[in-house]
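Below is one structure, written out as structure tokens; the observations come after it.
Only a single protein chain was left out; the remaining protein chains are all shown in position.
Let's turn to chain A:
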Amino acid sequence: MNPFSSGTRLRDMIRSIRGCKTAAEERAVVRKECAAIRAAVSENDQDYRHRNLAKLMFIHMLGYPTHFGQMECLKSIASPGFPEKRIGYLGLMLLLDERQEVLMLVTNSIKQDLNHTNQYIVGLALCALGNICSAEMARDLAPEVERLLQFRDPNIRKKAALCTIRIIRKVPDLAENFINSAASLLKEKHHGVLLTGVQLCTDLCKVSSEALEYFRKKCTEGVVKVLKDLANSPYAPEYDIAGITDPFLHIRLLKFLRVLGQGDVDTSDCMNDILAQVATKTEPNKNAGNAILYECVATIMSIEDNGGLRVLAINILGRFLSNRDNNIRYVALNMLMRAITVDSQAVQRHRATILECVKDSDASIRKRALELVYVLVNESNVKPLTKELIDYLEVSEPEFRGDLTAKICSIVEKFSPEKIWYIDQMLKVLSEAGNYVKDEVWHALIVVTTNASNLHGYAVRSLYRLVQTAGDQEILVRVAVWCIGEYGDMLVNNTGFLDMEEPITVTESDAVDVVETAIKRHSSDLTSRAMCLVALLKLSSRFPSCSVRINDVIVQYKGSLVLELQQRALEFSAIVDKHRNIRSTLVERMPVLDEATYSGRRAGSVPAVVSTSQGAPINLPNGVAKTTSAPLVDLLDLSSDDVPVPSSSGGDFLQDLLGVDLSPSLSQTDTNQAQKRGTDVLLDLLSIGTPPAQSNSSIPEMVSPSDDSKSAINVLEQLSSPSAPAGGVSTPPGSSPMMDLLDGFAPKPENNVPAYPSIVAFESSTLQVTFNFSKQPGNQQTTIIEANFSNKTFDAYTDFIFQAAVPKFLQLHLDPASSDTLPASGNGSISQKLRITNSQHGKKSLVMRIRIGYKSNNKDMLEEGQINNFPRGL
């Protein structure tokens, strides 16, 4: 005999584990016990198998690995005695689950036990099968279970019924075999069998329409009668709970009736009386009664229309809603959510109470109520409801604010009757809970504001006022800074004054104060600071008197450790200092942003926005971690290169923003398209609406070798595409970053050999494609493109296929790809060579449509796009 196994009894082990003062002590005890059990297992010790299994289960419950006990369970089940089988089955259910291969080994033992003469052993086997059987076991053992549904002992019949539920959930095809025997269970008198039989029939209906039809025809009346007898039954002590006979059976019968009545008028009619009786006669004093009423209401709401019953149901919910018990109120809110599709008027009547529930101290109730309010809002009640919600926002708990803010913003955006109201509400939200507002929400606010030209002054004055009191709300400050930059003059001159406004006097330096405070605040992040710099630049032109002071502020950021800020500061201070003559044109007011385009784009870009905001922090080249997506992009959500732009829309969103097609004027300067992309972004930040040719002439001294500018612009590009790996980017020492802004317009020296920069040809949230170009010497018409694909998700792609199509004047030849598998997270790439011959070389530039197909997580994915940012001259 094993010297260890006889050592401790289960009780002693539990006691010694409980006596442990530290986790380390506990681990030591468990390790010792496990060692002893392992030794016993390897010696095949039968005397103490029972005890060892029990110990293992306890150890398992504590969270320690116990896989070595699995075979012991099987052995125990196979032994003849009841005690061994009992503990063996318990261990089987605890230590294993349906996914383990070991489980298959037990199928035969279970089969034998299902045919055992001792009904309790049959019961054990059924219980185990019902709790953990896999699809294969379900198929193998279904006939035995079907037979047991007619077993003489009710204890076995009820277990077999529940076991059948598991079987048909695993293998719905088997449902048909059980319909008849399940129907016969409905005639039982034994509550346990009836209870499980009704449940089985309900589940059968869910997986098989044949079963549903059968039960509808044959059993509806029977079930109604059972419920009637039950509801009218005299006091039965064995089943009584709070004065109601077997509420569990009540609930299951109601549930079954719901399934039968749904979508069938005749069947629904058949149950009207009994539902009315249950709804009116059930005592609502205790939880059991309320549970039945709740189920009854659910059934009334789901079956075919009967006006009278629905009124009854809504009234019950109204009573529930005013109940003091939180549980009852919770289920009422839950059910009203379903009732709203049936009768929204009736639900609207309870609006005030529901609104009170939004302010409840219980998070579960608040959540339900908020969701309900959200669906209750319509054009007619949006104003009072929003007011209530915003008032509550002021006092709500921090953990609830995120949800609440999101819902308010969404309500305001969806139902706002007029722009001024929208702006007012959004500003209120921003000043209360600005930090919970999502980026796209405040971006939208800016777009809407630019569109409401009569409200520019009003908006900027309101923002100015709010910033004085709620200057700690970063998002509010961002919007305020943006508006002050744009409409600072309106703030000072009180342009567009509305009657309802309070008069306000703001001096130019007050306005600059706001921006300066914001940029100097410690908590301001990169995006805010970057926006502040732009605003300062704009104000320097709007308020010439402050321009020296502004330059002083900007200059402080010339030494910023954050590249983005440093670059902006250098560029802007150069503009303020040296280029007075072009400054006012550079910083003209932003053209009106197209709301429809923006909202349309927003709808399409939501996933992309989500992915960038959740992505890993990007390390800027100078080592500063930045969690938000790049500020340039963020300003107006210009992340168009993150989103597969629908090729039908054709035009670049950037151009839409400007309202000006820049490409012709830019093409004159013969810069390549990659540069253009970089400058584009800057251009619209600076609101340049004029052809850059003008500026060209005025800044001859800015001409610099193109490779310098290229690298600087690359940095810029890198920032504007947050998902691109930032590692390889650095500014070459000695190049002057302030050059690049205006370099884009400089004519390129004629003798420059055309070396074509790589482009990001296509980018989506999942995939990036870059093109590298080279020319065959002596053949100007043919371009060799090396396409590199990299995977931005955490799943590898297989069956990767890249296809491309070109217009007739081009000829395309595709070489085989380096691989058809693309590893996850950019760990490697696929490259593929393309050869394009341009028969109209010099007249037309390249253009290409692409389609990329691959499998990710075994799902077929397809991405399409159009590439028209090829460098010119290919």
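Everything below uses one rule, namely that a contact is a pair of C-beta atoms (placed from the backbone, for glycine too) under 8 Å apart; a residue touches a chain by one contact, two chains touch by 3 or more; residues count from 1.
By definition in this document, contacts and distances are computed from a predicted model.
The complex includes a chain that is not drawn, and of the options "hydroxymethylglutaryl-CoA lyase", "Protein SEC13 homolog", "ATP synthase F(1) complex subunit delta, mitochondrial" or "AP complex subunit sigma" the UniProt name matching it is "AP complex subunit sigma". Considering the whole complex, the residue from A:Cys34, A:Ala54, A:Val373 or A:Leu767 that touches the absent chain is A:Ala54. Check A:Ile241, A:Ile420, A:Val555 or A:Ile784 against the missing chain and you find that the one touching it is A:Ile241. In the complete complex, the hidden chain is touched by one of A:Cys205, A:Ala291 or A:Met426, namely A:Ala291.
Considering the full assembly, A:Ser361 is the residue among A:Thr22, A:Asn44 or A:Ser361 that touches the omitted chain. Touch with the hidden chain on the side of chain A covers residues 11, 14, 18, 54, 57-58, 61-63, 65, 81-83, 86-87, 90, 93-94, 97-99, 118, 120, 123, 126-127, 130-131, 155, 158-159, 162-163, 165-166, 169, 191-192, 195-196, 199, 238-239, 241, 246-249, 251-252, 255, 287-288, 290-291, 294-295, 298, 326-331, 334, 361-365, 367.
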